[in-house]
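Below are the structure tokens for one structure; questions will follow.
Every protein chain of the complex appears in place save one, which is left out.
We just call them A, B and C in the order they show up, numbering each chain from 1.
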Amino acid sequence: MSTASTNGAAARGFKIDLTVLGPILALLALVLIGILLNPNFLSYANITNVLARSAFIGIIAVGMTFVITAGGLDLSVGSMAAFIAGLMILCMNLLIPGMGENLGVILIGVLVALAAGLVAGAINGLLVTRAGIEAFIVTLGTMGIYRSLVTWLADGGTLSLDYAMRELYRPVYYGGILGISWPIIVFAVVAILGEIVMRHTAFGRHCAAIGSNETVARYSTVAVLRVKTLTYVLLGLLVGVAVVMYVPRLGSASASTGLLWELEAIAAVIIGGTMLKGGFGRVWGTVVGVLILSLIGNILNLTDMVSPYLNGAIQGVIIILAVVLQRKGKASR
Amino acid sequence: MSTASTNGAAARGFKIDLTVLGPILALLALVLIGILLNPNFLSYANITNVLARSAFIGIIAVGMTFVITAGGLDLSVGSMAAFIAGLMILCMNLLIPGMGENLGVILIGVLVALAAGLVAGAINGLLVTRAGIEAFIVTLGTMGIYRSLVTWLADGGTLSLDYAMRELYRPVYYGGILGISWPIIVFAVVAILGEIVMRHTAFGRHCAAIGSNETVARYSTVAVLRVKTLTYVLLGLLVGVAVVMYVPRLGSASASTGLLWELEAIAAVIIGGTMLKGGFGRVWGTVVGVLILSLIGNILNLTDMVSPYLNGAIQGVIIILAVVLQRKGKASR
Amino acid sequence: MTAPALALHEVTKRFGPIEVLHGVDFDLRPGEVHALIGENGAGKSTMMKILGGYLSATEGEVRLDGKAVAFSESAEAEAAGVIMIHQEFNLAEHLSVEQNIFLGRELKRGPFLDHRSMQAKSRELMQALEANVAPTTRLSDISVPEKQMVEIAKALSRNVRVLIMDEPTAVLTGAEARVLFKQVRRLRDEGAAILFTSHKLDEVREIADRVTVLRDGAVVAHGPISDFTQDKMATAMVGREVSDLFPEKRPGGGETILEARDVDVPGHVTGASLALRKGEILGIGGLVGAGRTELMEGLVGLRPRTGEVKFKDTPLPDGDVAEARRRGFVYLTEDRKGAGLLLEKSLTENLTLSVLHRYAKPLIDRKAEARALEQAIKDFDIRVPSRDVQVGNLSGGNQQKLLLAKTMLADPEVVVIDEPTRGIDIGTKQQIYRLIHRLAEEGRSIIVISSEMPELIGLCDRVYVIHGGRISGELQGKEVTEDNVIRLATGLGGHREDAA
Partner (left out) sequence: ETIGVSIPAATHGWAGALNFHAEQTVERLEKQYENLDFVLTTTPDSGTQISDLEDMVATRNIDALVVLPFESEPLTGPIQRIAESGTWVTVVDRGLSQEGIENLYVAGDNESFGKTAGDYFVENLDEGSKVVVLRGIPTSIDNERVEAFQAALDGSGVEVLAMEHGNWNRDDAFTVMQDYLSRYPEIDAVWAADDDMAVGAIGAIEQAGREDEMWVVGGAGMKEMVRRVQEGDDMVPVDVTYPPAMIATAIELTALGVMSEGVPMSGEFILSSELITQENAEQYYYEDSPY
């Protein structure tokens, strides 16, 4: 027993290492390619740009990690973001005549965004858990609904934040402290909190248990429905946070805002090593996944080697390769 | 015990009825709404239009049913369709100078489309089974790749079939026998064959077994990898068939061909009652799901009651409702 | 006598219109170990689930300390100190041992998990159960018996007043069962009430204070253990006398049909060589975790292996179970739930899964399938509430019988049966032993992996014993004794003449 089991443990240890190192190796490879292609790649400006623009998808993907770990899925986040952005801008514009252009308006806007995210997440969550509908269908439905609503709010065009207001709000995306811009800081905080919640709280553990086997979780007195609903609420709230960072960047929302964010977020989660069928999730992996996806875009802009028509193809190949790297150990299975 | 057993069957029969009737009820409700809103709804022309235009997604969704039943997923079908259509048109146009405009060129074009579908499906399948990468990631990758390739083939524009050729090929979409147009016939044949394969052959059973529990299937000497790969190959082939029906319609392919077909196909499959996690699939349900999706669009076009901006919202609500109907029985769970 | 801690009063249970318990009265007292025995499908698990708050009674009441209670969910039962270990594993495969043990009642420091305490306690609990598993190991990486120990540890970590254990020893060897009983006695002495069920009647004799016998959903006998001999229990359960559990042994004499030379299964088995003759019943003994399962899975092609395997003098390819089956060599798994049956599918779909090609020409002949099911139900005495029930809703023993039927449908020449009678009642056990015997008489060869010593000794004329991934010896004829097997299994040497 003892010899056999130690061998077993060693083999297991090795396997885990590959899946842990996989995404990191892929990220490092991309960084290396970037450095080789363009000396400016490592410049402060470029690094800041890449990190800051990863923040939106990143913040959402952290929430998505919980939903997927608990065996769910959310296709609506992209249009939810667009809708919340639209709503937030509309509210702020409506308030300006009465309140003037001041921080109070921004504050109310932020609260509206967070509250809307919470409610939208709760709707998804309740439809999935209480009405018992497949998450894919619920969120496909709400995806269409939010996308339509924002188009309708914007009358088919673009909802724009009042110009003066935008200048006031701008620093939330472009400003920062100690040379680190706000979106990066917020992303980092969300990621760290996410990692802590996932690994060091009962909630995170319950998500994994539910994703692994819902019946077992229920039999072990885990409040399955509540935890599942909460994952969607958390995701909705984080979509709200992402919107709060996003609006100062674009100052507007339209039918094309947040297009395909859901796919990007889900891809980041899976590239990071979380299992799509649930049961196991890791937030730091998701962060790596988000960075990988952002870097691909950035690197393609660093060089003219490929026709822009083929950007999508390169992206596709790299996404697959990034995952091949980490799945190597299991390939033979 | 024997008396008890007959009663048991009856009780279960009732439960099954709800999930069986669900999609059909939703479909009937839509038909009723259609009739009430517009007297032309039931006209021969409208029915033919709706059925014929459902054919592409429908044919693909039948294949998707197998992939999902076996626990897989394929996000690449939309761009795969675009790519195959582009390839087919390109080949046919290249052949015309040498061969003239005749049926032979069409035949070769058809063969190219089917072969390309087969190969594309096999690539997805092998990456999933042999390289052991999550299907979501593989097909997200190939989705980007095919979409890029068709843009590149078309030089960013539209690939159009030679005009005379198009006239020759046209009847494959617009023609038919006994007043039933070809796409409808092909869709019906594919659906019926699909239903037979799913319910009455070893392959269909094996798909369900693999989706239900891969380990059990492997221990039961089911050739798990081969069956899984085959589901993707089958899907690829059916994408080829769909393209063969699609190209004669407008005779062109571009980067926007087949956009979001994957989501529509997957939604149809799930609305039809197949489980996203695999293990249980029904082809007739998928057909109903496809018709539901088509009808929603058709009905929205037949009335002005809602702002066109809100079409997506109505669609979303109906998709959710259609599934609520069939899940009612399980809601309390 | 003390007042009952937990009792049933005229409890009836129906699943839909099927009544599986008919007005059962039952009481469980503090400080006693109470054994609930009965045939497969008698309703033991159902009764235990009602007691544990996992199912509600259709009629009648559950009384806790004399007061009627209606646990609306298991959390309430658990809060009242009523803990249940299910017959089927109730563990999350993706989580670690420690995460499973504390699932639903994690120890915390402030808002955060107290990893250190939980790991320390898990280690302690597992050590008390003499299971050598690190708390951080993922559940999917441990063996079936180890999982059972985790399940037991999970129950023990709770605040136990009433402990309900549904066949906890089915997957354990005698030695491990004894470790469990030590804990059970400790709990009993601390005043807990313990209800358990087992098909191993010697264990029942050993540990129980009182016995209740259930047949077809009704209590047919109960009383202190002193009233029951093993035979009497068997008779009460089955409704007839069960004598001559094992048919007469038959020495296998034919030519060699399966031969393995220097087989390695990486991580589990090294340098195993063995030979199987036509018409032989060969035993494989060893302790849990010795690598018996892995060796056989390697031979049949379910795990990568190196070395030479010859079936009827032609080499068998590595990693191709389907080919092995085509040639007539099949393996019946010990992991019924994880690898044996599709729990959410029907009986038929499970039964014919591995030989569907025989029924598909190319369309599946449902009538032929139905006939096969009828035959299997008859041959293996499978008790089913209805023909189209989900396999997951069968009683555990009947699932095992279905699995046997499924394997035999492949019409194998050589069949490896891993733990053939796990969770099977004594009456059926006898039938299965006779079946194995009949198969051998027909000229087929059977390899039996078993952790039940009497089974090995009663069935097999020749036994290989495995220790630490190596074949530590071979016993034949009169040498097949409990002593010899245990000595080889624990690595104390002895016979090693022809193993390698």
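Please note the rule applied: a contact is a pair of C-beta atoms (placed from the backbone, for glycine too) under 8 Å apart; a residue touches a chain by one contact, two chains touch by 3 or more.
Please read all numbers here as calculations on a predicted model, not as lab measurements.
In the full assembly, the chain not pictured is in contact with A, B, by the touch criterion defined above. Contact with the omitted chain, checked across A:Val67, A:Ile266, A:Leu302 or A:Val323, is made by A:Leu302. Which of B:Ala154, B:Ile184, B:Val239 or B:Val269 touches the hidden chain is settled by the complete complex: it is B:Ala154. Checked against the hidden chain, the listed residues A:Asn93, A:Ser160 or A:Thr201 yield one contact partner: A:Ser160. Subunit A meets the missing chain through residues 38, 40-41, 43, 45-46, 49, 53, 56, 151, 155-158, 160, 163, 166, 170, 246, 249-252, 254-260, 297-298, 301-302, 304, 307-309, 311. Although one chain is hidden here, its contacts on subunit B can still be listed: residues 38, 40-41, 43, 45-46, 49, 53, 151, 154-158, 160, 174, 249-250, 252, 254-257, 259, 297-298, 301-302, 304, 308-309, 311.
By our rule, only the chains that are shown with their structure count from here on.
Sorting all chain pairs by how many C-beta pairs they have in contact places A-B at the top.
Note on chain placement: the centre of subunit B and the centre of subunit C lie 44 Å apart, centres being C-alpha means.
In terms of their C-alpha centroids, the spacing between subunit A and subunit B amounts to 29 Å. Touching of two or more other chains is recorded for no residue of subunit C.
Multi-chain contact residues of subunit A (touching two or more other chains): 275, 332.
Taken together, the subunit C residues at the contact with subunit A in this complex read 54, 73-75, 78, 86, 90-95, 99, 103-106, 108, 111-113, 115, 132, 134, 137-138, 141, 266-268, 287-291, 304, 468-469.
The residues of subunit A lying in touch with subunit B in their complex are 75, 127, 130-134, 136-138, 140-145, 147-149, 151-152, 155-156, 263, 266-267, 270-271, 275-277, 307, 309-317, 319-320, 323-324, 327, 330-333.
Across the interface of their complex, subunit C is touched by residues 1-5, 7-9, 11-12, 196, 199-202, 205-206, 208-209, 211-213, 215-222, 275, 279-280, 332 of subunit A.
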